[in-house]
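A single protein chain has been removed from this complex, and every other one stays in its place.
Chains: A and B, in written order; residue numbering restarts at 1 for each.
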Amino acid sequence: MAAGTTGEGTVAGARTHRVAHHFDNAEQQFESGKLGMWIFLATEILLFGGLFCAYAVYRSNHPEVFIYAHRFLDKTLGAINTAVLICSSFTMALAVRAAQLGRRRQLVGLLGATVALAACFLGIKGLEYEKKWKEGLLWGAHFHAKLAPAPPALPQTLPPVPAAAGEERSLIPPAAIGPAGLARPGQPAVAEGPEGPPHDVQVFFAVYFLMTGLHGVHVIIGMALLSWMMVRAGRGEFSPGYLTPVDLTGLYWHLVDLIWIFLFPLLYLIR
Amino acid sequence: MTGIESATGGFGSGGNALGRDNYLNHERGIKSWLLTRDHKRIGVMYLVVILSSFFLGGIFAELIRTKLLTPGNSALMKADTYNQMFTLHGAIMIFLFVIPGIPASLGNFVLPLMLGAKDVAFPRLNLASFYLWVGGATLALVSMVTGAVDTGWTFYTPYSTTTNTNVILMVAGVFVLGFSSIFTGLNFVVTIHKLRPAGMTWFRMPLFLWGIYGTAIIQIMATPVLGITLLLLIAERALGIGIFDPALGGDPVLFQHFFWFYSHPAVYIMILPAMGVISELVSVFSRKHIFGYTFIAMSSIAIAVLSFLVWGHHMFVAGQSTLSSMIFSFLTFMVAIPSAVKVFNWLATMYKGSIWLATPMLYVLSFLFLFGIGGLTGLFLGALAVDVHLHDTYFVVAHFHYVMFGGTVIAFLGGLHYWWPKMFGRMYSEFWGRIGALLVFVGFNTTFFTQFVMGSHGAPRRSYHYQPQFEAYHRLSTIGAYILGVGFVVIAVYLIHSLLRGRPAPANPWGGATLEWQASSPPPHDNFASTPAVGDPYDVEAWTWDGAVGGFVRRTPAEQPAGS
Partner (left out) sequence: MRETAHAEAAAAGQTAAVGHVVPLRVLVAVWGTLLALTGLTVAAAGVDLGSYNLGVAMLIATAKATLVLLFFMHLRYDRPILAIVFVTALLFVALFVSIALLDSNAYAHQLIPGYGPALPK
């Protein structure tokens, strides 16, 4: 993504940057790249927006599940990870500043620090995943944690549907049993045992793994981009007049941080 | 100032550049095409692949219609094959043809030219979009031979999570195609914002660009939601994640919300550029300034925004709550307003114009007629009570095809004929052009008007067997599909013939006042020999036919200062 937005004048090893033929000047090229990147960030927001929507729907329909299941997440590790990402955002902002001021060594060092912090984040995330894996606290089809005591069994036989009223002449005979997944009218919405865990705990972990998983993929992509920027900065490709790739990678990295800022309270700090 | 004379008259034989340096012969060899960053070449490459997908989707359509000649079992295909056929017809036509159709091929070619720019903002990203399209199409084609999907193009859960066809590969293909669409939209928005030359203000932009801009907004804001929907569907099938699968505690209605949040705006991705094309053509071929420029431009943006507020009208009978249904039904009626604003302005443009019935104008007239029917039947379907009766019948199929085929494809054909001389520097046969337009119009109405009647009688869509009472309608519909097929063969033959033998085209064969007609036909690599003079894009009356040039020239150029 960042590669596509740099225009076509990037000559490897060159210290000055040529403005692509269809731009009038470097400023127009820089502004265009930035607008393109922000539009791309908007699409990222909407991509994650789908998962936030799934989160909202399941949390509002199963609040007891979210309150119950979030206790299985490690709040301390989550808070540490939040701090780690904020620090990496800070080093990234400093890196862009170093590029603007033409401090090459500082730029390479700060990009390196950002990558290291990102790796630290992934390491902690990996520890958390490992624990969930061992305990069987996984999504839908793979959820096999022992949550004692077992929830009460579903009623297997549903009462028969009353015959259609006389004036409703339908050619289709009434169904003997309603479509699967729908409750009969009047049945209580939450049939929870007094002491036992709520139903559908697996839904929380599906949402948890989807959100943190997609975020983790973005962290990995970000690390790749940052490492590439480090190599290019080491070759001296950036100058105060040309730092579009560093700036755009920075914007992407801050967005990754931004999303985590919301994921942390939504997943770890439910009450 | 000197740009006008040199651009229109400086190339000899009316501005034709076939014998000179132009974008087609600027570089040679297959590699210069495959690695090009020239928006014109990328547009032509898109045209080739998109028309190929249209051909493939068309073959499936003809096969489906042939099966439906008889109500019972058919030797042509089994019921399972039939399910795969209509799914592939839908998926190919929607994702490979109609969505990228006008923006990626015609839009890529003419957007920078109309704007007076040298290229789109990110030429490399543009090429990457093309290859993403190719990659997505390849995945979809591989899925076809390894277990073609039979879910319908909507991939509804829970069927799509349980069928044994290759849903993952198809969905992955559509995911990649989505990114192609996003990057095209992103490129166009930045180009329009940042690359307008001096004098090209927002309200001097041709209306096609407003249409493309509105489209790009939808592409950017809606497509990512399709992306996450498809990722969740893949996760559902591959990992059993349990978000949409009721057997795992998931919510299948939520899938429909996710899907239609993209796919309803997506039908406006399909129709908005078509409306833009019509806005150009109707002014040029009525030889009259466009009526209500600002209203047409703003209605494009209004449609883009409103398109996000109506997705629930696909879910009236899908378990959606009554409250949502009522809200969505109301909002659906609202979308009719900006669409009608456009239609009235086009009609007002034609009023008292000197209408020139060239091939592109025949497509404009077809569009007005067919889109009118398609749009109004959309209101039937948006009405809650009527929809319960008409839902999932052939009425919906007919409505959809009147809008998508009668609207988008007809406008695409009109635009293709209009810009063909600019793209390839050759004129096609006007006689055969009109025959082709007529055949398409007659064939289309025979095929789909019948389906309106059939659907209102309750014929369910997507079914292999049907009741014998519908046999006459199905036969008539199939005959129409064959006429349509013949029409497309005629069009393909004369267009290809024109590439080889066509009369060399002048710079301005139709008398358009937008900037692309100031470049030679075909345009040079850098689009304009000199910076074009930006004026009123609909000042078509300033252009007059010159028999010596064989095209239109600006009336007394010396007395018309630039920017008048």
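Please note the rule applied: a contact is a pair of C-beta atoms (placed from the backbone, for glycine too) under 8 Å apart; a residue touches a chain by one contact, two chains touch by 3 or more.
Values in this document were obtained by computation on a predicted structure and should not be read as measured data.
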Listed residues A:Phe90, A:Tyr129 or A:Trp228, member touching the removed chain: A:Phe90
Absent chain, residues of subunit A that touch it: 16-17, 19, 24-27, 30-31, 34-35, 38-39, 41-43, 45-46, 49-50, 52-53, 56-57, 60-61, 75, 79, 82-83, 86-87, 89-90, 92-94, 96-97, 100-102, 140-144, 151, 154, 180-183, 187, 189-192, 198-200, 202, 239-244, 247, 250-251, 254-255, 257-258, 261-262, 264-266, 269-271
Missing-partner contacts on subunit B, residue numbers: 193, 198, 221, 225, 240, 242, 245-249, 251, 253-254, 257, 261, 308-309, 312, 319-324, 327
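In this section, only the chains that are shown with their structure count from here on.
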Interchain centroid distance [CA atoms averaged], subunit A/subunit B, Å: 34
Contacting residues of subunit B [partner subunit A, same complex]: 37, 112, 117-125, 128, 182-183, 186-187, 189-190, 193-195, 220-225, 227-229, 231-232, 235, 239-243, 245-246, 248-252, 254, 257-258, 526
Footprint of subunit B on subunit A - complex, ascending: 3-5, 7-8, 20-23, 28, 31-32, 35-36, 39-40, 42-51, 53-54, 57-58, 61, 139-142, 180-181, 199-200, 202-203, 206-207, 209-210, 214
